[in-house]
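Heads up, this is only part of the complex; the chains shown haven't been moved.
Letters A and B mark the chains as written, and numbering starts fresh at 1 in each.
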Amino acid sequence: MIEQKGLLYGGDYNPEQWPREVWDEDINLMAEAGVNIVTLGVFSWATIQPSEDAWRTEWLHDIVDKLAGAGIAVDMATPSASPPPWLGLAEPTVRATTREGIRYSHGSRNHFCPSAPAYRDRAREVARRLGAEFDTYPNVAMWHVGNEYGQYCFCEMCGAAFRGWLQKRYESIAALNDAWGTAFWSQRYSAWAEVDLPRVAPYLINPAQYIDHRRFASDLLLDCYLDQRDSLRPLVGDRPITTNFMGFFDLVDYKSWEAHVDVVADDHYGDPADSQQPHHTALVHDLMRSLGHKPWLMMEQAMGAVNFRHFNTPKTDAHRRRDVLRAVAHGADGVLSFQWRQSKSGSERFHSAMLTNAGPGTRLHQEVRKLGADLRALGQLQGEHRRGDIALIFDWESMWAAEEPSVPDRRLRVLERVQEWYRPFWEAGFLVDVVSSTEDLSGYHLVVAPSQHLLRPEALGQFRAVVERGDQLVLGPFSGVVDEHTALLPGPTPAGLTDLLGAEVHQWWPLPEGGVEISSDRHGSFHVGGWAEQLSVGDAVVLATYEHSDLGPAVVSSEGLTYLSCDPPAEVLASILLDCAQKAGLAPDLGPISSTRGAEILRRGPLTFAFNNSETPLQLELVNPVVDLLTNQPASGSYQLAAGASAVLREESR
Amino acid sequence: MIEQKGLLYGGDYNPEQWPREVWDEDINLMAEAGVNIVTLGVFSWATIQPSEDAWRTEWLHDIVDKLAGAGIAVDMATPSASPPPWLGLAEPTVRATTREGIRYSHGSRNHFCPSAPAYRDRAREVARRLGAEFDTYPNVAMWHVGNEYGQYCFCEMCGAAFRGWLQKRYESIAALNDAWGTAFWSQRYSAWAEVDLPRVAPYLINPAQYIDHRRFASDLLLDCYLDQRDSLRPLVGDRPITTNFMGFFDLVDYKSWEAHVDVVADDHYGDPADSQQPHHTALVHDLMRSLGHKPWLMMEQAMGAVNFRHFNTPKTDAHRRRDVLRAVAHGADGVLSFQWRQSKSGSERFHSAMLTNAGPGTRLHQEVRKLGADLRALGQLQGEHRRGDIALIFDWESMWAAEEPSVPDRRLRVLERVQEWYRPFWEAGFLVDVVSSTEDLSGYHLVVAPSQHLLRPEALGQFRAVVERGDQLVLGPFSGVVDEHTALLPGPTPAGLTDLLGAEVHQWWPLPEGGVEISSDRHGSFHVGGWAEQLSVGDAVVLATYEHSDLGPAVVSSEGLTYLSCDPPAEVLASILLDCAQKAGLAPDLGPISSTRGAEILRRGPLTFAFNNSETPLQLELVNPVVDLLTNQPASGSYQLAAGASAVLREESR
């Protein structure tokens, strides 16, 4: 993280929208609100370079100077997300093309083609120029390349780039034919030139082509980032360089980007209208904490409503507070918002800000100031990282494969299953690491893989090791099915694990509306919809059984391996998963609190965060006396957590 | 209106579909049905000009002659809506292009590009030729240019036309950059050539570009109309020239067309399957009566079913009768239908007609004849215009801005809100003028603006004047928000009116499913979904309050200004709006009837129309004795209005 004492607080700042007198007002208001960092330049390309040979950076120097004067750091962005109209007109290849072959027009943003040399060269140039001009400012604390990388392009150049990527991957066309299974449907390629992007086709596209295209698209965007990172590096020394991620965003495999960013930075806009938002958000935060296994940065969030949804409910005061503090609880070293001042014009004029169009006198802005003070009070947490109790496996490529259109059930949403499996651990106060199946799993006593559809040999090796060393592994439905090319692994599933399980899957059984009943002595009878499987059981213990003529066991386990062939209701899933945690010898660390009792509890460093996501007060039993760091109120015996409230408790030794 | 004693009755007539013997039968049947006008030529281009240098108008002369012989007037149409296939092949630019760049093929209609000189020149030519050939017929009473103007084109020519329109509007590219707020998202243009139509883009399009494109598209179609009107004028003398509007059709701002048509003519096809149709239709009629503030013409309606909906329910006999008479009640000087005789072939062969394929012996055709006689009996109403009691504001540009995709809530439908606000006045028997916010409002004691999202300075001035002179102004949610470029007006909303209101809006609050409760002493407690707002109140009186932790007042008012921040249920809305009418000192004129009691009542000139839109009889109390003009039955004391019935009452002095 950048060199800064305490936690970061601030947001995107786009002063090019405002006259100079507003800048001064802004900086005064920022100081009053506790802002200590702003991101500049994200969408400034057309202002910085208004035409091919004109460069205008004076204004940027001025604002960096002014911010320096107020002690506010700068996260300096390269403006490459949106090339200016003059470039898109002079070099049409700069603008990306849809799957249908339509080249984007101007008027929006993020319209660039990631392959076009005309784009790549100029993006590098503008990054180099900014790096050279701003390397000497002490308050330029961090570099931010581009913005929310995440798009496809289907132009001819991207087609050629895909062929290049495949050549590097497969070396021979024969190897590609083999990997892609082109013997089926007469798809055998005789030369590289015949291979193309998955454009428009009359029916299902080859799934190996599909998944390789997704990998390629993620890698191509990474190349765009690396272009600029490598251009900046010699100019900016060891100041951190990063770009902003978007949680589980499904076009980019952030696991493969992790090593290339100095700080993991995330943009997160949970929907306040979604009652499931708290645990979904916590899961995303745990992913970010686990990418790099160190403190991360909330690079963008909203203080109120966003404007990209069908309808955009704002946050209540209590909700806003929980969101900011939850990020810190999950290891964020700072919370930045989009944006400092609400835009007057443009497509985001209805996106909220730290300072809205209604001015500084609003409830919202008063709360923004209060949060600034709160984060200052939590400065001791900077740099604190905590390793999780449990490994929850998430692989982008496995999600891509499991949701590819030719699978047995297009209703399947991997992320939803992952969220459901995360939830009971979150409710119990466990800290969960969200990791890939191929990173080191040796330290975990409990490994849960809700949807390990694509199983690489390395992952299989690790999974077997978990069981063989006496730890617990839990596998979800449709796991152990395909290899990295989406080809079926031979034999029954979960492939390579049926011996350890003592059971095997013979058929997948997507259920029509109505679903099926399941009976279980241990977990009670329950009902499932969506997915089921036909199992054949050897030595495994049967924990639950389908009430269906052709289906038998639904949940089975051996000593160290539990397999779920369906998606049980939340309380049953919790019962199964918490049983496994117990078998693994795990218990949550709730600090001074004896049990969660409906609250969301999480420890970071010496502090314990408690959130009440409900509309009714909660009573927490205390093991030790505490002081609420934000109110300085002591409590012992029990702690009353008001409806919607957040608390940060410091344990006092009894 | 055309020189004609009494009301017009007739329809589109496309004799080119039929052999000559059918023409004679048609004219006989028309005469028997009371038809006194038909529209000829709307889709006759390919018949009139079967190839570039061939002109065939003899048939048209023949039919005009025949109609003259039967005393039937002609509304002569220019056939420009559908250029013939030979032209579309020879000059592909004549065919319009979709947003995705696909040029339309032949086989449908209204496929022309409004910018293409190859189209514009030839449309002018055919209009001139018809004008010159038919200017001497005394029964050619009216000219009808094109048909239902209302389409987009995204060809290169339209792109150039858009740039031309923008240059005229903004003069300098700097002014456009300022108006469009291009400093955001790196959209700054350095030259006119970089500006384009809102084509396909990866994300939200600049809202100022969006709204200017909508204005441009409306103006471009108006240019097409004016081309022909100006070509016809020297040839046709003072005979009225018009084109047919389509109610609140959202691609064209009819307010800006109003001055250019000699008669306001409307095509209206309310859906008989929609139980809300009566007041929706009445609202459209009031819009037409208010465009030009004079009698108007129902140019097209259906006697039975249409065929462009997903399913097309026909009209019952009672419904057909109410529809025809309602138009007259709302100021129409005639009712024409599409079309006289049902087509045998083509895409509208299942559209009903005055004479259907089943022949003259049907119930439908007998009713058509009865209506002809009825309209003859109402001839005294020709030319009668009545000014409304209340001004209801509707601006196309404000609707466009409020429904633009980057707003807080894409569920918002301005027209639906306008319909809801219109309804209580309609139910009470008030006559409502549907006017723009910038036309003269000085004569109205009550001005209601259900959705004044875009607020021009001129409108603000008028709104302040309403309040300051002691009249009543009522504003709906999300009002006073943006300027003509969709840029946020500075400060809290309703901008420029918060001082008169004594309250200000701080946040818009689109509600998730479930909505919120509102309590009100005056109007009872109620529930709203969809939209809400966070208000901060000074001197305003709070009429209703949200039951929500972060929301307070929901409906507030000062002496002359009432503000609703939500969409209350119909009965609550009625209570609020009728309170305001009372404060404004208004009461409806129901003629001889003491109160509406569930009936739809409207005065025009000396007559009072009464409609029963329900399936049960209604009993109306009479202040004076009446005679039903259509049945010649007298009544006094009370009048029994049968289920579904229509009545036209002439008051007899007691």
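Simple rule for what comes next: a contact is a pair of C-beta atoms (placed from the backbone, for glycine too) under 8 Å apart; a residue touches a chain by one contact, two chains touch by 3 or more.
In this text the structure is predicted, and so the values were computed from the model without any measurement.
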{"item": "Identical protein chains across the whole complex (2 displayed)", "value": "3"}
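Here is the rule we go by: only the chains that are shown with their structure count from here on.
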{"item": "Between chain A and its twin chain B, rotation from the CA superposition, multiple of 5 degrees", "value": "120"}
{"item": "Separation of mean Cα positions, chain B and chain A [Å, integer]", "value": "48"}
{"item": "Contacting residues of chain A [partner chain B, same complex]", "value": "14, 16-17, 43-47, 50-51, 79, 81-86, 88-89, 96, 98, 100, 102-111, 151, 273-274, 304-305, 307-308, 310-314, 316-318, 342-350, 352, 356-359, 362-364, 644"}
{"item": "Contact footprint of chain A on chain B as seen in their complex", "value": "100-101, 180-191, 193-209, 406-411, 482, 485-488, 490-493, 504-512, 530, 534, 536, 549-550"}
